[in-house]
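To start, the structure itself, in structure tokens.
For this view, one protein chain was removed and the others were kept in their places.
Labels run A, B and C following the written order; every chain starts at residue 1.
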Amino acid sequence: MDALTLHSPILAVTIPLLAAFITPLIGRAGPRTRDVFVITSLVLLEIVVVVLARDVYANGIRIYTLGALTATQTIPEAYMVPVRLILEVDGLGVLMALASSTVALAGAIYSVASIRPETGQDRFYTLLLLLTVGMMGIQLTGDLFNMFVFLEILSISGAALAAFRTRFVDAVEGGFKYIIVSSVSALLLLLAIGLFYGQYNALNIAAISDAMQYTALDKIALALLIAALLTKCGAVPSHWWVPDTYTPAPAGTSPIMYASSLTCLAALFRVVFSLYGLKMSLATVGWLIIIAGVLSMFIGVTMALRQTDIKRLMVYHVVSQEGYMLLGAGVGLAVLGDPQAVAAYGREALAGGLFHVINNAFFKGLLLLTAEALLFQLGTRDLNKMGGMGRNMKWTCAFFLIGALAISGVPPFNGFSSKLMIYEASYQFNPMLTIIALIVSVMTLASFTKVFQSAFTGPALPEYRQVREVPLSMKVGMGILATATVAISLFPSQVVNGVIYPATDALLNQAGYISAVMGGG
Amino acid sequence: MIRKIGISVSFIVMAIMMFSFAVLLHPFGEPPSVMDDYIIENTQQETGTNNAVSAVVFDYRGYDTLGEATVLFLTATAVIMLFRDRKKEATE
Amino acid sequence: MSKIVRTTARFLTPAILLYGLYLIMHGHVSSGGGFQGGAAFASSTALLIVAFGSKRVASYLKEHLLVTISCAGALMFIILGFAGMGTTFFYNVFVGSPLFGNVPAHGPNPEDIWTGGTVPLMNIAVALNVVAGLSAILLAMAGASNEPGEDK
Partner (left out) sequence: MSDILINMPFFAVAALICVSLYIMMTQRNLIKVVMGITLFQSAVNLFLVALGYRTGGVAPAYTSGPVHLMVLPVPQAMTLTSIVIGVSTTALMLSLIIHIYRHTGSTDAEKSRRVKG
């Protein structure tokens, strides 16, 4: 194994980290140099993640023990538990890392032009890189305490970025809300980690899972973990912070912050499937997640229909789309104990949920960027004040159409493929769920039709007659995400078989996850 | 009203959970220690460090500490960023 | 602040700095370490801000200087991690080398400071990061909240 492949799990975290430490210094050499440096480092990150992904898809779970004599020596010689910190990269981690590094690259390129009017750009790029570090760290780690540390990196950089435009009061308030919510949920997570440590004297996910007895303490820890991570990803009982935080977030960071929410969702999947898995009462937890999903779907979309602020409308769809992912995963979890049901529809439901996560990372990110492009050129997010931008901003209009058709589940776009998988699987589980999901889908389409009509069609309003298309870097940023969306739409079966099912199987195969660290499997 | 009920219910649930873990945990002063015994035993040979806490912080779990140092760096960056405009006014 | 506070601060600051230095340099042998020592170091900044006001302290501790030190500390830390890349990231390469390489005897031993491999170096790196980072936070917040209307 060559050195790059061997060290790729840690390089995927340390490359953006190193770049973040250098950015304040290199910022003194001028904005142009700094932009090139930031984008180069994110391209390097993308390359490393692709190398890592190829290896994981070829050879299965990758283990990287930090500070040991060899990367695969998880347990010290003649001992029985892991002592050092271990990175464990499986299909799910790689899938999320691929999506989030692509989104981070697109967001950074988009920011080059969109952040130009602002001051404090060096700090902005440092925070953007650290947000990427937080996402990569959570996805690639195999250690619960390490997950907490990177969750805090993600939260603090996210809050600071949300409050970046300090001249607006809602930006500051959104950042404040986010940091309060994240620090409380991170503390709940830490409390759960303490409960595991007190019982099993371990911090590694696989080691805890191996020793898990599902005692009353583990049930308390499970409740704390689910509460913390559902809050962090903005599902319904605690969705109230999402619109306030994401709406004022500056241009290029909105899709990255959205990807960070999806990262927390992936961490939740990791906890319920790999950490607890077969050892817990599956039906109860599965139904809990399904109910959270259905509520998120429905409440998110009804709130979205009432909005006139274009970005706030799209952010409410964030909540609603997260409902689909939770629904898919919840159905998969509820039947996990029954191998026949898993083969019949459980695996497909979970795969649909994960596919929807990836699709959303791209098309939802694209939509958030188009909303920011309208704000950048028109100076307003109010739908009632827009009109006829389809002629002046052709590229933005086309990108918006791609994103809107995909999110509403119109065939042949990728949103349709993933929703179809969720519909089919949930129909076999409980037809009521499918009906609700279909209704929500129709409402989503209605809501985006409204946006399209008021923002893009009709004659251009007189005050916006001389509005031009957005600068090149913003078009490139949106173009990356649009290309990814279209590519997935064109080859859905290849994508599902190539990357989604490996991630699904990694989640379903709890014994494999444990034996990769503990050996003897 | 609904808000108040929700808050009280979640508070009561949390309080019950907190006090029940205090009852259920191992007796204070007798924790399981399979991982930590290894560290105490081997810190001197493996890391050359007399202080086991330093060995954990910088060697066994050094990656966490890298994250921790990053958090401080990040906060310094964030706080400077938040107060950037005022500073400009002052100097100009 | 009154003259008593300022005089006390003048006398206390060197003592705080010395104690912080001790905590940093002895972190791998006895209790202490980079974070603790760095925090003690930065507490002298807090004392100076209270005694002399944030403007005067800020004129000595320039923001770009603090940012540079903070970056340097963080970079030193991550580079020490990369130094172990011959085996794995964060491998303690300096154990057994001429640089802080002595290995203490098992059990009780005369507390040799030339031990620990990368640990004492990482202590210094973290201390740089913490001192500069905390001082920058303190100065930025004190400059913003203190003396309202002064710099408007």
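In this text, contacts are C-beta pairs under 8 Å (C-beta built on N, C-alpha and C of every residue); 3 or more make two chains touch, one makes a residue touch a chain.
Note that the coordinates shown come from a computational prediction; the quantities given were computed from them, not determined experimentally.
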{"item": "Visible contact partners (per top-of-document touch definition) of the missing chain", "value": "A, B, C"}
{"item": "Hidden partner chain, touching residue among A:Ala3, A:Val36, A:Ile180 or A:Ala216", "value": "A:Ile180"}
{"item": "Residue among A:Glu152, A:Asp210, A:Glu322 or A:Glu372 that touches the chain left out of view", "value": "A:Glu152"}
{"item": "Which of A:Met136, A:Ala160, A:Ala251 or A:Leu288 contacts the chain that the document leaves out", "value": "A:Ala160"}
{"item": "Chain A residues that touch the omitted chain in the full complex", "value": "145, 149, 152, 155-156, 159-160, 163, 166, 169-170, 172-177, 179-180, 183-184, 186-187, 190-191, 193-194, 197-198, 203, 240-241, 244"}
{"item": "Contact set of chain C toward the excluded chain (per top definition)", "value": "29-31, 33, 35, 104, 107-111, 130, 134, 137, 140-141, 144-145"}
{"item": "Residues from chain B at the interface with the omitted partner, ascending", "value": "7, 11, 14-15, 18-19, 21-23, 25, 27-31, 33, 35-36, 39-40, 43-44, 50-53, 55-57, 61, 64-65, 67-68, 71-72, 74-75, 78-79, 82-83"}
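What we mean here is this: only the chains that are shown with their structure count from here on.
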{"item": "Where chain A and chain C are represented by their mean Cα positions, the distance between them in whole Å", "value": "36"}
{"item": "Between chain B and chain A, distance of the C-alpha-averaged centres to the nearest whole Å", "value": "24"}
{"item": "Inter-centroid spacing, chain C versus chain B (mean Cα positions, whole Å)", "value": "20"}
{"item": "Junction residues of chain B, two or more chains touched", "value": "59, 62-63, 66, 68, 70, 73, 75, 77, 80, 82"}
{"item": "Residue numbers of chain C (touch at least two other chains)", "value": "67, 71, 74, 78, 81, 89-90, 92"}
{"item": "Residues on chain C engaged by chain A in the complex (per definition of touch)", "value": "67-68, 71, 74-75, 78, 81-82, 84-85, 87-92"}
{"item": "Contact footprint of chain A on chain B as seen in their complex", "value": "17, 20-21, 24-26, 31-36, 38-39, 42, 59-64, 66-68, 70-71, 73-75, 77-78, 80-82, 84-85, 88"}
{"item": "Residues of chain A touching chain C in the complex", "value": "7, 10, 14, 17-18, 21-22, 24-25, 64-71"}
